[in-house]
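Only one protein chain is missing; all other protein chains are in place.
Let's look at subunit A:
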Amino acid sequence: MAKSILFVISRPPYKSENPKLAITHAMACFVADMHIDEEVEPVVAFVGDGVLNCIKNQRSQEFYGIISTEQHIKNQLASDMRMLVCKEDLYRLDIKPERLINARDMGADIDLNVVGFNEVQKEMERCDQMMWF
């Protein structure tokens, strides 16, 4: 049975590397099972101000010279990673669903999954390990 790891991102992007680290850690899970001989299922959840990571059209490459958090999220979606976004926080910050990142241009079959915090809470209970960023 796969070991489930939940990465919870609660901070906005760019001022610290923290949210991007969470995403790259989650991405690394896809290869971790080769080394620990156990299947690993990563899930990422954006809560609180962390939902600000999910806004599309980020231009960090142009202004900061770094790959955007958006590109990282798109890579995850294209890899079929489950990514949850807290509905209440989107509402609180007045971020409409059409502003959210998707990776359809990369052929992704799934989008960011907007869910109530109760669903995030259930994921916290279900997972084997949780990491909070």
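In the analysis below, contacts are C-beta pairs under 8 Å (C-beta built on N, C-alpha and C of every residue); 3 or more make two chains touch, one makes a residue touch a chain; residues count from 1.
The rule is simple: contacts and distances are computed from a predicted model.
Its record in UniProt calls the unshown chain "Sulfurtransferase TusB", which is the match among "NADH-quinone oxidoreductase subunit J", "ABC transporter ATP-binding protein", "Sulfurtransferase TusB" or "4Fe-4S dicluster domain-containing protein".
Summary of contacts with the chain left out: across A:Ile55, A:Ala78, A:Val115 or A:Met131, the touching residue is A:Ile55.
Although one chain is not displayed, its contacts with subunit A can still be listed: residues 12-15, 49, 52, 55-60, 62-64, 68, 70, 92-94, 99.
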